[in-house]
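Some notes on the structure that comes next.
Note that one protein chain of the assembly has been removed; the remaining protein chains are unaltered in position.
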Amino acid sequence: MPEASPLVAILMGSDSDLPTMAECARVLEDYRVPYDIRVLSAHRSPAEAATYARDAALRGLRVIIAGAGGAAHLAGAMAAYTTLPVIGVPLDSSPLGGFDALLATVQMPPGVPVATVAIGRGGAENAAILAAQMLSLKSRALRQRLERFKAELAQSVEGKNIRLQRKLFPDLAE
Amino acid sequence: MPEASPLVAILMGSDSDLPTMAECARVLEDYRVPYDIRVLSAHRSPAEAATYARDAALRGLRVIIAGAGGAAHLAGAMAAYTTLPVIGVPLDSSPLGGFDALLATVQMPPGVPVATVAIGRGGAENAAILAAQMLSLKSRALRQRLERFKAELAQSVEGKNIRLQRKLFPDLAE
Amino acid sequence: MPEASPLVAILMGSDSDLPTMAECARVLEDYRVPYDIRVLSAHRSPAEAATYARDAALRGLRVIIAGAGGAAHLAGAMAAYTTLPVIGVPLDSSPLGGFDALLATVQMPPGVPVATVAIGRGGAENAAILAAQMLSLKSRALRQRLERFKAELAQSVEGKNIRLQRKLFPDLAE
Amino acid sequence: MPEASPLVAILMGSDSDLPTMAECARVLEDYRVPYDIRVLSAHRSPAEAATYARDAALRGLRVIIAGAGGAAHLAGAMAAYTTLPVIGVPLDSSPLGGFDALLATVQMPPGVPVATVAIGRGGAENAAILAAQMLSLKSRALRQRLERFKAELAQSVEGKNIRLQRKLFPDLAE
Amino acid sequence: MPEASPLVAILMGSDSDLPTMAECARVLEDYRVPYDIRVLSAHRSPAEAATYARDAALRGLRVIIAGAGGAAHLAGAMAAYTTLPVIGVPLDSSPLGGFDALLATVQMPPGVPVATVAIGRGGAENAAILAAQMLSLKSRALRQRLERFKAELAQSVEGKNIRLQRKLFPDLAE
Amino acid sequence: MPEASPLVAILMGSDSDLPTMAECARVLEDYRVPYDIRVLSAHRSPAEAATYARDAALRGLRVIIAGAGGAAHLAGAMAAYTTLPVIGVPLDSSPLGGFDALLATVQMPPGVPVATVAIGRGGAENAAILAAQMLSLKSRALRQRLERFKAELAQSVEGKNIRLQRKLFPDLAE
Amino acid sequence: MPEASPLVAILMGSDSDLPTMAECARVLEDYRVPYDIRVLSAHRSPAEAATYARDAALRGLRVIIAGAGGAAHLAGAMAAYTTLPVIGVPLDSSPLGGFDALLATVQMPPGVPVATVAIGRGGAENAAILAAQMLSLKSRALRQRLERFKAELAQSVEGKNIRLQRKLFPDLAE
Partner (left out) sequence: MPEASPLVAILMGSDSDLPTMAECARVLEDYRVPYDIRVLSAHRSPAEAATYARDAALRGLRVIIAGAGGAAHLAGAMAAYTTLPVIGVPLDSSPLGGFDALLATVQMPPGVPVATVAIGRGGAENAAILAAQMLSLKSRALRQRLERFKAELAQSVEGKNIRLQRKLFPDLAE
């Protein structure tokens, strides 16, 4: 996947965030969206982060996903330097349960939005879906994949329900 | 503006939310993005809300912005029925300072993202910018307006700084 | 129990919520209240959820219990479509300890109440008791069972106390 | 209204809570549900509160609504003494925005549920609707009123929407 | 110890709270203060709790310590029925980390104080010391024990410091 | 009142806290308990605060009440230096609604309790009542006043109730 | 003051923060510490902010104070680019009472500290004192001013106390 010219960047402040942020990669592969994934820190490698954000559009990137914990500034730092849409994933890596990361990501000042998703792994998955939704504005194929995924989502709920019924009431099952 | 086929929906749970959500309209007009604006409630008019979400893509809408307070479900209800990107604006309309609306908007389950922005008026402004960023993925004109806006943003900070210097140190000013 | 025409619905957003929501079923069986239990999601299967809520009263259901975590909308989505009383159980399934689910469940707008109980397993048990209390408004048998349960509750506290005394002061026991 | 034998009790810890709790009375009058309304405190007049709760069912009451702020125990104290359903309204009367009252009302132990609604005035209105929903389990007339109210709720949203359109786009209005 | 006429009551809502509340007993034994310890619930055995509080002073009790979690009402229920000083220990027994118990214990209305200590085991220990401090107002012996304990407290800190030095810098130790 | 040898100290970190802490003085005068009231700061006049705490018992003081906001350390600083019971009143003097003062007052380490009451004015009133309850352990007269106050408290609730009935249902009043 | 080569930078994200951040200037003038004060935004003028931070040490600045609200990144952005000590002042400019700004400022990742002070005006004053304390490590004159200020602080508390006594007990005053 990474050979193709990447459309989405998946950034994380530390390699310890990989187990969570790998969800983004998994989902983008499902949607066949090429991506760039890397460690980059708003606080520890700020010049590299700024350069990455500035060059992103020129390199063909269309959406940036950034996951960070604590005083999570990575998504905001990206949004400061680019007009590409930036998605922030607050990570649960401090004793405050990701609550600090959520507020540091979502409460951006007027003029510089960050599209914030839920804390942790579910948020990482949703960040990738949201990126695909944005990209689908100019890709019919992606729209169709999103529609199919949405239909499967409802079916998977019904599938879980059927298994629940069988588990609770085995006598009723054929 | 509303005569043109709208690309962005601005939805709010109550007309009392208009002073805040009108920021979205103002910004979209600046960006010359046609929009639809209306009152719609996930809890009080759920069938209408579901129909709106289901038909949105067919009607040509490309992004949905939904503002709500308290147990803010409007954005999530939209996202449940459409694969268009949905932006949620948590509103500060309960004694908890919008904290309830923030959590009810951002903590969506895997599979159904809502792009959440800051609480209140600044969030409403940012929701519109974020929508413009998404639409700019297929509009060069919009990308240019976003770039210009970003440049002006930095200039306005410097302008504020100059006024601050004059105010504090009038003797130094020429 | 599920063969009888169910009076109470026990709904959960995911089958992973079953260990908690099974408390509802256990208590309703104690009270001999027939129930329907199923997986249904306000966000992943919204049309099915809406249909379930709309048809609930006609199918003979009298109370709906809905458990969900995070941006917990299931109870609110039910309440949007039915005038049956809806009980919401906030589940502790995010890093925020159920705090998000509590606010997303309880802070409903005027006109659409959700009867919210405590976070997690104790809340699930209480949801079933609350449902039985509501149903007891037209069932003398159920009222008597509730009275008996309340008397036993006080006795069980005294029983625990007696065991505590024996454990701490074995010499005083006969 | 209070002459009829009351079916619902509206209790508040202090007369300063009346402006909020009067919402309950207003709604119950709309639904033509007779009610008893009074000041009663779990902490300042506990014996009277206990007696009220113990006698409630015998006096013909069917639902108890209790509003309190701070370490809000009134609803829980009622639930401790009766098997009638008890609805708790957390009031915003401390510097913590009703957050303390919410937790003190909703986090009841297993065995003793309190049906908790939103903080403040909206919650008070919803408490009365929830009481009416419970009572409607044995009153067809009440069920019809609730259905009518639900339909009007959706219409009022659409009415607000129409006024919003007229206000924003007066040229388009006929 | 319990044979002597108890001066302090140690109450807990459930026997599962014993590991925490046993700290109270341990400390009171150190101070040679006779105590009564028992399970009693404001919500599950409210009549027994009320009777206990009402009779406490007559039975010779001088201070009441009550530990409870969640919507922790036990201390407040005691304080409602007695003018003896009541100490509340918020317990960490819900997913909210004792935060609910803290607010439900401390935010008492004017007229009915509860002396609240820290959440959990440290709070239980401190509740007993606080009870001893109150009782020392009329016991010189107890005052002396408290003074001795305070002196030992400072010494134990210095002792810990000396061990720290030895551990970190073994070469410097003689 | 202050001429008599004071039994209770009322301390506050700043004279801006007087409107709140004056409640303590008012209540103690009602109970005819002589008090000392003064401004003293754990952070701005720490040596004076330490001296005050160390000398308090010798000067005849029996209970110390300390009110402070923000990182509220005054009560804890008193408790560090004396074995007299110390009551802490968290004040609402920061943008966090007294939440910071509450945690800084109540979460004391094992060995050094502070009896914490509610945030703000109600807490100040309760601090004085709690002090009177402690002192009543050796004063029959004070016990009687406390009993009378408790009886009046219940009567005042009933009085408020009667006025409520008259206000809401003037036709029913004789 | 600003003519002298500035030692301390006072930065704020917006000119609306001036009423709060002017406290820094006032205090530094008291201490006769030359300062630079300006509007600079981590999100709206990130390149200028980065340049300012990178050049700060070379320009002779020794301490940087940065005040910001919401997702407050200004202090962290400074700390990312300089090894000068950076002091962050969380501002109360969102509906969350500065709570978001506090967490976004203080929860910095290992390697990049921000010295965080209290929310709002008191924090701004303390930021300047803290800067003076740091600078005093190489300025005897500044150390003496700090010692004098500390002595005056204790005296001002005693002064407030004397005025309190006069106000409450005018008869006792001479």
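For reference, chains read A, B, C, D, E, F and G in written order, and residue numbers begin at 1 within each chain.
Just so we're on the same page, a residue touches a chain if its C-beta (ideal position, glycine included) is under 8 Å from a C-beta of that chain, and two chains touch if they have at least 3 such contacts.
Owing to the predicted nature of the structure, the values given are computational and were not obtained by experimental measurement.
Enquirer: Pick from F:22, F:50 or F:168: which residue touches the chain that isn't shown?
Expert: Going through F:22, F:50 or F:168 one by one, F:50 is the residue touching the chain not shown.
Enquirer: Pick from G:9, G:66 or G:130: which residue touches the chain that isn't shown?
Expert: G:130
Enquirer: If the hidden chain were put back, which residues of chain G would touch it?
Expert: 62, 83-85, 87, 102, 106-119, 121-122, 125-127, 129-130, 133-138, 143, 146-147, 149-150, 153
Enquirer: Give me the chain E residues in contact with the hidden chain, please.
Expert: 92, 97-99, 118-120, 122, 153-154, 156-158, 160-161, 163-165, 168-169, 172
Enquirer: So which bits of chain F touch the chain we can't see?
Expert: Touching the chain left out of view, chain F contributes residues 13-14, 41-44, 46-47, 50, 69-73, 76-77, 79-81, 94, 96, 99-101, 103-109, 111-112, 114.
As a convention for this text, only the chains that are shown with their structure count from here on.
Enquirer: Using mean CA coordinates as chain centres, what's the chain D-chain F distance in Å?
Expert: Their C-alpha centroids are separated by 34 Å.
Enquirer: Please work out the Cα centroid separation of chain A and chain B, and write it as a whole number of Å.
Expert: Centre separation, chain A to chain B: 20 Å.
Enquirer: Averaging only over C-alpha atoms, locate the centres of chain E and chain G and give their separation in whole Å.
Expert: The computed centroid separation for chain E versus chain G comes out at 41 Å.
Enquirer: Can you pull out the residues of chain C that are in contact with at least two other chains?
Expert: Residue numbers touching two or more other chains: 14, 41, 44, 47, 70-71, 94, 96-97, 99, 106-109, 111-112, 114, 118-119, 122, 153.
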